[in-house]
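Beneath this line is the structure, given in structure tokens, with notes to follow.
Missing here is one protein chain; the remaining ones are kept as they sit in the complex.
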């Protein structure tokens, strides 16, 4: 039995100023919508956010940005909104950009007890500047370190009371690795079912990684609706 | 559409003497039974086998051992059979023992394009002798390298024609990582269904890792049958 | 014939489609490369990989098929083909980095004669991030870059050394432009095909580095 939260604010209200948070999602897909709204409500400040993207002007992590709650953003593709650009240029917001695969692997490493690994991405570019590189099998690789978080906020489709999670389609993205890399992992899910109702072969995130559950309806805003015969 | 093989011999007949093979399974669970029998038939020699265990006297990789087809065994727990011991003591068989988690991670690294990583397992023991170690966050880690194979022989429960695989219970074990780490990956499965009949959210091994399929009935021998009221 | 912008894009996309062989697993970059999917011959069996965790991108959905949880790496709503699979981002980039994707077709701002690629940032402009491009250029078995042969000012985009920040060093195998197809080889750039409407001299004059000509070069190729 994992702890249940009443709403987004309830889930995140203990997150202190200055915390490092990992937040699941790719674009607006698979983001913990209500927990992000809860953070807006709690007003936690000086947050370091590790997430692939930073939302849009009026949704997702963009809301925290607008509210000046983010001190540093670590991601692979940001700047989908004007406010992001403004805060970076004015020096209010620190940004660290990481190749997407390196970001995924660094988060995975954090959850899996691997402190560092070598990867080819970024070799010979700004990304590898000042970092150790090494040649294996005649090719150059750069040493990258694990990422960790005080809290991981993720979203899944289904959970059982034991905290086992199942994701829907491309809403899986960074969520499983982020689940494992947080000291405390809170999962926002569309439905919680009784333990025993999920097939053990089909669990994407085992309950061992999850400390709390929030059942909440999702808006699931679409960034770029593209239609076949549109 | 992946290539289909008629039987175990058909699947492995092109494997040349001196090849490096990864073979899925933990104990006798999740091993590609018919492809191992096919190798006995083909007689391929001087094989380097990377697999968690080495079968038992009369089943699994133990059959290749008995037939003197293995030059070197890389695994984490071997010696479940007398013949293994005899060949090691007589110098016929080379053995490299690796902590099980390091073995799993080195195979995963091979498939995922990570040439090397740091891990705590084995630090301060024989396993780390002669290897580079480094301190991260005050703890010592040892550098371990990716493993690769010419052929990966794995077993799954279900496949579709596109090579997507689903495993059953603890028969999953090393199979997914081994699937990704082989130049050529051949999957022995209990049933092949038409493409479109598997749920895309439930695939354990995406078809991109699989080059050939063999549908075959499995004996599934049990090493230690333990019964509640036995 | 004066080419419109959409003519040019279609010409490049149709030529790029020929790079894709039946049985290939392919990653098409965000933007123009994505358009290539519209031109893939129906008799080819192709699986498109999306780095956000989908193998088997289908067509854009009908209005009633739209699933907000199903997008491509460009964040467009898509569908899945039969035989598709979903996975997390670490698996997706393991798949890319591990050399399992046969071909990636990416856009480019500049390509050097040694195959360096710059396609992710312009100094002074807002940095958006490299997304998955830096992983893709080191992972896929073959990297093809598609772009206009020259920039808006008519200056070459194929250069001796990239002036923009690099996405990857020595990573490009083939360049397909509206004017030519060039391979990056150990002996420098080799022209394989010249598009209709252009001469070898046109290509030489609009390409900064020295180019070599393949013994099997095709004129009026596309």
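Chains here go by letter, A, B and C, matching the order in which they are written, and residues are numbered from 1 within each.
Note that in this section contacts are C-beta pairs under 8 Å (C-beta built on N, C-alpha and C of every residue); 3 or more make two chains touch, one makes a residue touch a chain.
From a predicted model like this one, the values you see are computed outputs, not experimental measurements.
J.: Using the touch definition given at the top, which of the shown chains does the missing chain touch?
T.: The omitted chain makes contact with A, B across the full complex.
J.: Out of B:78, B:159, B:200 or B:214, which residue would touch the omitted chain in the full complex?
T.: The missing chain is touched by B:78.
J.: Could you tell which one of B:22, B:35, B:50 or B:104 touches the chain left off the display?
T.: B:104
J.: List the residues of chain B that touch the chain left out of this view.
T.: Chain B touches the missing chain through residues 26-30, 52, 75-80, 85, 88-89, 95, 97, 99-105, 107-108, 119-127, 157, 167-177, 204, 220-230.
J.: Mind listing the chain A residues that contact the chain we can't see here?
T.: 1, 108, 110-114, 160-162, 164, 180, 195-196, 198, 200-201, 203, 206-209
The criterion applied here is as follows: only the chains that are shown with their structure count from here on.
J.: Taking mean CA positions as centres, which chain lies farthest from chain C?
T.: Centroid comparison gives B as the farthest chain from chain C.
J.: How many angstrom lie between the CA centroids of chain B and chain C, rounded to a whole number?
T.: Once rounded, the distance between the two centres reads 36 Å.
J.: Using Cα averages as centroids, what's the distance between chain A and chain B in whole Å?
T.: Once rounded, the distance between the two centres reads 33 Å.
J.: For chain C, write out the residues touching at least two other chains, lowest number first.
T.: 80, 86-87, 90, 93-94, 96-97, 138-139
J.: At least two partner chains per residue is the criterion; list those residues in chain A.
T.: 105, 119-120, 167-169, 172
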